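Have a look at this one before I ask anything.
Only a portion of the chains appears, each positioned as in the full assembly.
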Amino acid sequence: QVKSEMALANAQELINKINNNCFNLCFQNIGPSFSNNDQKCVTSCMDKYMEAWDIVSRTYVGRVQKEQQKF
Amino acid sequence: MSSPDFDQKTQEELKKFLDAENAKAQMQSTIHEFTGRCWDKCIKSATSNNNKIDSTEKACLENCVNRFVDTSMFIVKRLQNRN
């Protein structure tokens, strides 16, 4: 389900948003290389961000539709 | 809007074109913005042992989106009553 929404999403925007939201979380201290721990953190954060995006998207679209039916 | 040398029809088409581009971007952009804001409120960590969103985080995200929409609708209603 994420995939089809992803196809709709502006991919560049998604990459930017993941980067912005995960950079702060994963790089509290910035080192001279992209370490294994950095990669694990980004992987985990990226999966969570996309899951969050999916939950937010479904909740928001569902709510908008519910509100539209009131008219 | 003053664009004296475009004829009426071209102006309307240009506006329609920009509006359509805008609308397409708007929905995506709203979802991205909500995700970012609710992420800050609801997601505490992203460690390597934990790459699923748990049930507390999920409920928080759903509530966050709904409170955001509630607030927007509340603001719109109140602005309309003022005028």
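Going in written order, the chains are labelled A and B, and every chain counts its residues from 1.
Note that in this section contacts are C-beta pairs under 8 Å (C-beta built on N, C-alpha and C of every residue); 3 or more make two chains touch, one makes a residue touch a chain.
No experiment lies behind these values; they were computed from the predicted model shown.
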Full-complex stoichiometry, written in the displayed chain labels: A x3, B x3
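By definition in this document, only the chains that are shown with their structure count from here on.
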Interchain centroid distance [CA atoms averaged], chain A/chain B, Å: 15
Touch list for chain A against partner chain B, complex: 8-10, 13-14, 17, 20-22, 25-26, 37, 40-41, 43-45, 47-49, 51-53, 55-57, 59-60, 63-64, 67
Residues of chain B that touch chain A when the two form their complex: 25, 28-32, 34-36, 38-40, 42-43, 45-53, 57-58, 61-62, 64-66, 69, 73
